[in-house]
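Removed: one protein chain of the complex. Kept in place: all other protein chains.
For chain A:
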Amino acid sequence: MRLLTHNYLQSNVKGTEEGYPLGIVPETVEIDKSPVDRELLLNILPKLNYDAVLQAVEQLRPHCETLPNLPSTLPEDLDDELVNDLYFVLFDVHVKNGCLVCPSTQRKFPIRDGIPNMILHEDEI
């Protein structure tokens, strides 16, 4: 699971008031460097919830020393370094195992082999 996906995932079991953003409890985190795709980043950037990105980065930091420090708000003009940092955070960091935690109900969604399991149980529909 990349942080891009995390930015869109939410918890919505029956009775949840605010299931976003999900907390990340990582067990294994992998870095898989890929060439920076500026076009893709600029496509996705305006759609992101940036605060959720910042929160996720802080939760992963103990497991991943190479995470960059991102500015608390995004500037109008992005320099190359920030583009690279954002791309790295969103597309190159993979949470392989661990779980996602709903901020409202504390329901845990396991991540195994990089695949988050968001399926709701029959009594949660």
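A few points about this structure:
Methods note: a contact is a pair of C-beta atoms (placed from the backbone, for glycine too) under 8 Å apart; a residue touches a chain by one contact, two chains touch by 3 or more; residues count from 1.
To be clear about the criterion, contacts and distances are computed from a predicted model.
Taken from the listed names "E2 ubiquitin-conjugating enzyme", "GPI mannosyltransferase 1", "Protein transporter SEC24" or "tRNA (guanine(10)-N(2))-methyltransferase", the protein name that UniProt assigns to the chain not shown is "tRNA (guanine(10)-N(2))-methyltransferase".
Across A:L9, A:V25, A:C64 or A:V101, the single residue that touches the chain missing here is A:L9. Residues of chain A that touch the chain left out of the display are 1-2, 4-5, 8-10, 12, 20, 32, 34, 37, 39-40, 42-44, 46-49, 91, 107-108, 110, 112-123, 125.
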